[in-house]
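Of the protein chains in this complex, one is absent; all others appear in place.
Right after this comes subunit A.
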Amino acid sequence: MKITVDEVKCCGAGQCVLIAPEVFDQRDEDGIVILLDAAPAAEQHAAVREAASVCPAAAIHLGEEA
């Protein structure tokens, strides 16, 4: 799994951090998403998929290449 985030689309809701705190964080100053781990371990994949689907700005994209 390869994750990319679109900082321009991100609206700082933090839903991704609530669901997958080991993969996502937010910047202190404006709440924009920080990708902690672009290629997380398999046990994180389910949470990351959920975060990508729940993100209210469709700012998280998943690619399959390792």
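We adopt the following convention: contacts are C-beta pairs under 8 Å (C-beta built on N, C-alpha and C of every residue); 3 or more make two chains touch, one makes a residue touch a chain; residues count from 1.
Heads up, the rule we're going with is that contacts and distances are computed from a predicted model.
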item: Candidate names "3-isopropylmalate dehydratase large subunit", "FAD-dependent oxidoreductase", "Nitrate reductase" or "Cell division ATP-binding protein FtsE"; UniProt protein name, chain not shown; value: "FAD-dependent oxidoreductase"
item: For subunit A, the residues touching the chain missing from this view; value: 9, 11-15, 17-18, 26-28, 30-32, 46, 49-50, 53-58
